[in-house]
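The complex appears here minus one protein chain, its other protein chains still in place.
As written, the chain order gives the labels A, B and C, with residue 1 at the start of each chain.
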Amino acid sequence: MKLRKIENIDTTMFEQGIPIMAQLRDHHSTTKAETMFYDLTIKLCNEVMSAVKGGRPFVTNVMSFPTEIYWAMDIAGIEYDFIAGMFSLYMGNKDEIFTAAKSIGIRPEICSAQRAPIGWFAKGWFPKPNAIVNTSLCQCDNCAQNANIMGALYDVPVFCITRPYLFWTQKGLDFMIEEMKAAIEFLEKTTGQKMDYDKLTEATRLTKKQMEISVEIHNLIKTARPNPVKSGTGFLIHFIRMMFAGRQEGVDYCQAFLDEMKERVASGKGYTPEEKYRLVSCYTFPPGMHGLLDWMETQGATLVAEPMYHYYNEAEVAKIDPLKPIEALARIFYTEPYHGFYGPYEVFSDMIINDSIQSGVDGAVNFFNTNCRMCGAVSRLIKDQLREKAGISTLTVDVDVMENSAAVEEELKKKLEQFFLVLDNAKNKRKVA
Amino acid sequence: MAEKKEYFRWVESTYVNPEMDWRKADIISAGIDVGSVSSQMVVLCDGQIYAYSNTRSGSSSPKSAQNAMDLCLKEIPGLTYDNINYLIGTGYGRVNIPFAHKAITEISCHALGANYMYGPSVRTVLDMGGQDCKTIRIDEKGKCLTFLMNDKCAAGTGRGMEVFAEMLKVPVTEIGDMSLDIDEEPEAVSSTCVVFAKSEATGLLKSGWSKNMVLAAYCKAMATRILELLDRIEVEKDFAITGGIAKNKGIVKRIEKLIGVEALIPKYDTQIAGALGAAMFANAIYKKQNKNKSAA
Amino acid sequence: MITMGIDVGASSTKAVIMDGDKILAKYCHMVGNEEEQNEEQVITNALNGAIAKAGISRDAIGKIVATGGGGKKVGFADDVATEISSGARGAIFEVPASRTVVDMGAEKAAVAKCDTDGNVVDFATNERCAAGAGAFIESMARALQSDLETFIKLHFESDKNIPLNAQCAVFAESEVVSLINTEGVTTADISRAINKAVAERCSSMIRRVGIENTVTVIGGVSLNSGFIDGLEGFLKTKITVPQDPIFTNAVGAALIAQG
Partner (left out) sequence: MAEMLKTMEEIRKVNASFPLTEPARKWKEQGKKIVGWICINIPEEIIHAAGMMPFRLTGGDEEISLDLANEYLFGGGTCSFSRTILELQLRGDYGFLDCIAAATPCEGVIRLAEVGSHYHNIPTLPLLDTPRKFNDLAYDFYQGEIVEFKQNLENFFGITITDEAIADSIKLYNKTRRELKKLHDLMKSDTPPLTGTEMLEVLNAAVRMPREDFNILLEKLLKEIKSTGRALPAQPRIMISGALLNTPSFIKSVESLGVNVVVDDFCNGSRYWWEQVEEGDLWKALAKRYLLPKCSCPRINPPDNRTEWLSQIGKDFRLDGIIALTMRCCAPYILNLPMWKTRLEDEGVTVLDLDIEYGGGFSGQIRTRIEAFVEMLSLEVAI
């Protein structure tokens, strides 16, 4: 019942998770980029384990921490929310970790993605880091707070990067620069490593490169018909950019992602045979729902636009100057489209609306994460705005990112089936008019 | 409903200790537990169990309390309400028992009742009642140290079990044994929500499952659900189960298996724990009052 | 052409035979709890029942469209329509002015906004929490130890507004039990509270697709005029309920078969 220091930490569960990534790769990846995704994830986990065993400093972070810093300081690092969630989703121990989280007071209404790592720490399953770094993302209360509990459970120091809400102002940038400095200072203190600023410059240069490729990817998505992207892969490229920020592997991944698209465009083929419904995915599509995505393909439905992962602002990317590495980190943080979605409504609603129009979509699906306090609250607003400004209808469904049960998939299929009928109807009307 | 067979029915019972005589007692205290599903009365003579009754609750608490009392007292020659020195009400209807001197929550009462029924070694009490399920940590005196209650949902409660019995046309008292009479343990039903369990169970039966298998799947789901409460409070030995569902071997056995701890064997009807605790409080409070009186 | 719509629900299967837009027969087969009876049997019974009622032969039926939760299980159906589509189509047929169609069954609640031809332009559903639907009312009536008719009658005898804060059908019984024992609260007040609680949940679901008159409610729950009264209160608009609201989906399916 009480929040107490965990005495026995056992990484067996963590190590058992790694081969599962390999199984997923063999079962679900149908593209080169997907295979790379799983391989890189495995690589990352192995880096962590060898660091833990070999005494090399290891730091874990919530999504959106600038991991260029790890690389430039020679620290092993990994994102705790993604890993805990991904592992539990496929190891089938969700109930166990969520009960563990609940027993220290973390209720089910807390976003499962940010509740899962608390469970992993409460269970003592997660490797012990030298420090934990989290960020307020851009006002995600869970990201900003859960590290405190995990720090208390493992008795390790915690640092939180606070990101201003109105980030595009000079004031916001200056604040972020100071936060980056503080984070580096904190890590130097807690890991004993020194920051190598030349390495950091190189790292930010590579991140910029990733973003430049991502801009290309987005432009190609917008112009290419049929859609050359496999539905739901936006989440994968996002994760790689996050965890391999400032690393060549990240650049290679983005390049591979782009090249595969180009091949399809060249051969005049889309990923989805006979494309019937071009859809924009307003938020993140539940990553565990492979079955649903495959089914959607058979229905000719394809997720064209995933603005949350692809909508880069070219002008902002250009402003990133690796020669001023700290400022570059701050700008990178702000340029990442994903972060916009947790910021002021106007910022990301424009991204969704513009992307929908530019990518010529027939409809929108808003699979917002149950209990996401940012996405859920605006789902009605997005629906109304998309109808008004882009003239398309939206299917709004709240579904847990940690959910992949057959029952829920069936439920979603039923909803999508009906939604496709709505889209057919709209198409016919347009023909008549 | 009258002529139709009611599968949720369970036997109403009474007990009187033949070795004891209430006339010889200094203090006669009583407790009445008006739950959402069942009501009990326990009569103590100088702190020792003398008699009890266990009956079904109606939709009116005062009536239910009266029923429990009538059922209990009619077994005891000569004893009337006026002979009872102090009476405490507990359970959902506790505040609506007109003839009770005081009301105490079922949580405190189950803690104290379990302490009497199972002895001072009990540290963790699981009460599986009609409307909710609670885990209580208690000390050697039977004082509640901390407690957890299930969330706003009837899944995994006695009422849920009754609805399920009605649904499958299986007497609720037989569910436990039937659910254990299977070749291999099935997967738990995905939802213990009685509303959805219904369609799921019907589906399973259509797909050729035996009733026993469906019951097993349901009991397992219930046990897993209850396990969460136990995990959260961290079971410390000795472990005791009170309330109506404690009579359902199908669930008790599965819970024991899940937590790897055996529950103590009850000496009395597990449903009386609440009323028993109330009666013990009544006894203690009355003693205290008289001490103060004689002191004054 | 003579067509049949067959609506396979959780508690009953309904079959409707139509000739053009003329209804030849309506037949409802209750499943009840006779789980021994397998689904195919139930479906066949419904089929034969309707045919017998219409006094036509099986091969007189040109096309059969199935719908409802078990719609896909109808082997002999030529086509399967979604519950929402058939509900909308049926409601428009029975109440031509319908633009917002609410389908409230035992375990589901759905709302569809549709155009003049009965095409669905927007919709929302709520399967997850039974508190939205008929199962809730049923078990509440049980808690009040009154049958549905009395339960409805009681609703209109009260003018009190008591909040009922319970998510779960069965759990709400404890709320109800404690209400029953509250000074000055009558069973009438409680049944009103219950209907309003369900109506409120349903109301916010309807609002999400936006209210466009005429609002038509179909499905088993629509027979509970207490609920309808509560819903009208929340939506602040008049609600229409067709003649035989439990057959509307089957009618819609038969019409879809007409093309």
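Going forward, a contact is a pair of C-beta atoms (placed from the backbone, for glycine too) under 8 Å apart; a residue touches a chain by one contact, two chains touch by 3 or more.
Just so it is clear, the structure is predicted and the values come from calculations on it, not from any experiment.
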Using the whole complex, pick out the displayed chains that touch the missing one.
A, B, C
Touch with the missing chain holds, among A:35, A:145 or A:219, for A:145
Full-complex touch with the removed chain, picking from C:75, C:163 or C:259, is C:163
Decide which residue listed in A:124, A:300 or A:376 touches the omitted chain of the complex.
A:376
For the chain not shown, which residue from A:6, A:52, A:111 or A:296 touches it across the whole complex?
A:111
With the missing chain put back, which residues of subunit A would touch it? List them for me.
2-4, 104-107, 109-111, 136, 139-142, 144-146, 148-149, 152, 158, 160, 162, 164-166, 171-172, 175, 178-179, 182, 344-345, 368, 370-381, 384, 398
Which residue numbers on subunit C touch the omitted chain?
163, 165-166, 174-175, 178, 200, 203-204, 207-208, 234
Extract the touching residues of subunit B with respect to the undisplayed chain.
47, 92, 104-108, 112, 132, 141-147, 149, 151-152, 280-281, 284, 287-288
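Throughout what follows, only the chains that are shown with their structure count from here on.
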Which integer distance in Å separates the CA centroid of subunit B from that of subunit C?
38
Please name which positions on subunit B make contact with subunit C in the complex.
36, 58-62, 92-93, 95-96, 131-132, 152-155, 157, 159-160, 163, 167-169, 193-196, 199, 201-202, 205-206
Any idea which subunit C residues touch subunit A in the complex?
82, 84-85, 115, 119-125, 127, 208
Subunit B touches which residues of subunit A in the complex?
1, 95, 99-100, 102-103, 405, 407
